[in-house]
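Here is the structure we will look at.
Only one protein chain is missing from this complex, and each of the others stays in its spot.
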Amino acid sequence: MSVGEAVAVERVQAALPEGRSLGWWGVVWTITTESVLFALLIMSYLFIAMNHDHWPTEGTHPPELMKVGARSVILLASSIPMEIADKGIQKGSQARLRWGVAGAFLLGLAFIIGHFIEYYELPFHWDTHVYGSLFWTITSFHAAHLIVGLLMLAFVFYGAQRGWYSRRRHTGVKVATLYWHFVDGIWVVVFSTVYLFPHLHPLLKH
Amino acid sequence: MTTLREPAPTVHERLEHTWRDAPGLVGWLTTVDHKRIGNRYIVTAMIFFLLSGVQALIMRLQLAVPDNTLVDPQTFNELYTMHGTTMIFLFNTPIVAGFGNYILPLQIGTRDMAFPRLNAFSYWVYLFAGIFIYSGYLVDQLPTAGWFAYPPFTGSQFSPDMGMDFWAIGVAFLGVSTTVGGINFIVTTFKLRAPGMSVSRLPLFVWAFLATSFMIVFALPGVTLAAVLLEFDRAFGTHFYNPGGGGLPVLYQHLFWFWGHPEVYILFVPATGVISMIIPVFARRPIVGYLAVAASLVAIAFISFGVWVHHMFATGVPVLVGSFFSAAGLLITIPSGVQIFAWLATLWQGRVRWKSPMLFSVGFLTVFVLGGITGVMVSVIAFDWQATDTYFIVAHFHYVLNGGVVFPMFAALHYWFPKFTGRMFNEPLAQASFWLMFIGFNVAFFPQHILGLWGMPRRVYTYQSELGWDGMNMLSTIGGFVFALGVLVVIANFAWAWKRGAAAGPNPWEADSLEWATTSPPRDYNFLEIPVVGSRNPLWNEDHREGIVTEPEHGGEVLAPAEMEEETLGTAGLDARREAVLPMPEPTYWPIVLAFALTVICVGVLLTNVQLIALGFLGAVGAAIGWFQPHEHGPEPEPEPEQEREQEMA
Partner (left out) sequence: MAAAAVAGLSLSGCAVRAGALAPKGPGARRAEFEFWLMTTVSAAIFVLVCVVLVWGMIRRPKSGEQEGYGRSGRLMIFGGGIAMPVVVLLGLMGVNVYMLAAEPEQGDLVLEVTGYQFWWEFHYPELGVVTANEVHIPVGRRVELRVTSVDVIHSFWVPELHGKIDVFPGRTNTWVIEAEEPGVYRGQCAEFCGLQHANMALYVIADEPAVFDAWAEHEAAPASPPTTALARLGLRVMQSSSCAGCHAVRGTTADGQLGPDLTHFASRETIGAGTVPNDRGHLAGWLLDAQAIKPGSLMPPVPLAPDDLHALVEYIETLE
């Protein structure tokens, strides 16, 4: 058997896309380190909050929950079309990919617009007091991640239009999906800390 | 020992053509070759090492005699801050990454890192962040608060000029490089090991990098966040560390040391990995207690996260909390002890050859035992209250970091120099440089233990003659210069050898691991044929040699496809079975463009210039789009044969 033939045989055998792609592993570890970053932010929040007798600091009310609750539902719901897109392209469905990504993008966009409206209405800023610093920093860290996620979705949508993805090649979609789920999941933690915790603080402190 | 035969022309030429970089500057800017990137890391880190050495020598001159006025206090404070920052962030971490980049893919028998473009990106970020941190010299505004930069001193009230901004932004930016590098090492080790390289056959160097990379992924956000919040306080008036606004200065210390303590192990664990490769080779025997050493590396990675308050005993932490962290600090001695005794046992049972890499390794061993001992001492709280923030601590961490990292890095430089360049250095000169460095090091740093016990705090620009600290300080300065002389001899030796050294051949040390199974320096594609690994010391075990050859048709994958795509082999599972042929990316400009765009953002934050930040952001988005765009799209492959897939799964 000549070298050329040996190579050809090996290629057929080895070309099966089995197991997780490199991209999958890369994004999983990126998510891990980002999660630690958020965990430390949350710990910082709690550390400072527990060092205060009044939280939020005096003169500020705990955040209002109705609007942000509605926004949270929208954001969490956006994981569903994303999952449809990911599963769709694994089965070769370009339509499900496109509609799913577009749906997730629009829901994410709705969330972030609501978020900026909330910023606009806030009675305090990041330099008002440490509560304001924490509130703005943690939520804007999340918003920054969400914007990166939206850019990824836009990129995937563009790629889907160009026909980059198929049953066999869909690492890009997988990466965007995992990242999007991460951004959604981390919101649950951010919401619990930044929005719910101030309501619980008096119970914990006394 | 392996001999090299000229390979079959067709395969070699095809690989050569596929993997070659463009010539000249274009190739230099676009390369994603892990060897070139590794070389760059090492050379850049050595330049920072020399800069930081000059800073250290100026400090030693200032402190050599009491009431000295060689430098003014501002300059002195800048010197020690830049010295520490350079050594930790710009020398130790990157040089370790450099060896990892160059050696790790070779040692696991593959053709590049898992993410070659990301690898190029992390080098460019390192370079730009280093230049960014150092550009404070251009405007003469430098940080002065030491390498750990405690607020509130580092807040804008007490450090109003841009020095701290250079530091905080630069450190946060550099974190991107380190994190990306860590992820790259993990995925490379998980997915690109040569077939048959099961976890129990993994070289200890690779184990060490795996442990270190896990620590990076989990610890690095600590320093990033500490620095980012510091910069927010400075640039935007937030109150995280400002007691006046309800913030807590001690929060910074928790965040910083959450990274800072694992960081010691992030630096030191790869160094032990180097030692675990070198000692067996020069003792001509496989390491004693391979599993115990590998398990120790994993244990260190875990325990290192329980030690951070260790650095804060004097901040008034509750006694119970202090005791817990003290116990964790003591506990980490055990895995370190296991490694030390594994090396000793290997020496005991081996037939030692005295070559310079071995000298540096044994020098490391003695120095590190002393550093470890003083480390145990400062884990005991009542003594730590005396020792912390004095020259005792300065001595301790120089024994751990200079002794425990710089010596192994010099061992590594000597060990792999023939592989990097294909040439041998002058061995007697190398041994002379070792003795200069070893003696100089101990003369420089041992007296500092005593100075600390006598009451000399660290970070003082001068001291009064009545205090009786003169003699020891003078001794320490002399030692520092002897050490520096040793470093210069090493550089001269390497410079000479680079041009005129004797040819080294593929395996001059008769070593056991796969990087020695290819030419020196390795070809662009590393291995003609992806090796198949049958044992822990592949090049020593004749029975398992089937894959370790440099000509094709030995059962390994050649992967030189006619359509000229760069490819390597992906494997899976603990036992590294063949999984997929992975296409590797071409040389590209996007990594350097993205790194540059991020640098523009950093400059924008530094100058609080929104236009620049926006420009950098747009540039980064553009670079990312260019990066991830499939450059060329072949026809859709045939649908996979389902039955084969099922067989594989069964």
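A and B are the chain letters, set down in written order, and residue numbers restart from 1 in every chain.
Definition applied: a contact is a pair of C-beta atoms (placed from the backbone, for glycine too) under 8 Å apart; a residue touches a chain by one contact, two chains touch by 3 or more.
Just so we're clear, the structure is a prediction, and the values are computed from it rather than from any experiment.
Across the entire complex, contacts from the unshown chain go to B. Of the candidate positions B:Ile47, B:Val139, B:Val319 or B:Leu485, contact with the hidden chain is made by B:Val319.
The residue touching the chain not shown here, chosen from B:Thr31, B:Asn119, B:Ser304 or B:Gln339, is B:Gln339. Contact with the chain not shown here comes from a single listed residue; of B:Val288, B:Leu436 or B:Ala504, that residue is B:Val288. For chain B, the list of residues touching the undisplayed chain reads 72-74, 77, 144-146, 150, 152-153, 158, 243-244, 248-250, 285-286, 288-289, 292, 314-316, 319, 322-323, 326-327, 330-331, 333-334, 337-342, 344-352, 362, 365-366, 369-370, 373, 376-377, 379-390, 442, 446, 449-450, 452-455, 457-463, 467-468, 472.
Rule of thumb we're sticking to: only the chains that are shown with their structure count from here on.
With each centre defined as the average position of its C-alpha atoms, the distance from chain A to chain B rounds to 31 Å. Against chain A, in their complex, chain B makes its touches with residues 8, 10-11, 114-115, 118, 179, 182-183, 186-187, 190-191, 216-222, 224-225, 229, 232, 236-240, 242, 245-248, 251, 254-255, 258, 552-553, 557-562, 569-570, 572, 578-582, 621, 624-625, 628, 630, 633, 636-637, 639-640, 644-645, 648. Remark: chain A residues 3-4, 6-7, 10-11, 13-19, 22, 25-26, 29-30, 32-34, 36-37, 40-41, 44, 47-48, 51-52, 57, 126-127, 129-134, 136-137, 151, 155, 159, 164, 166-168, 172 touch chain B in the complex.
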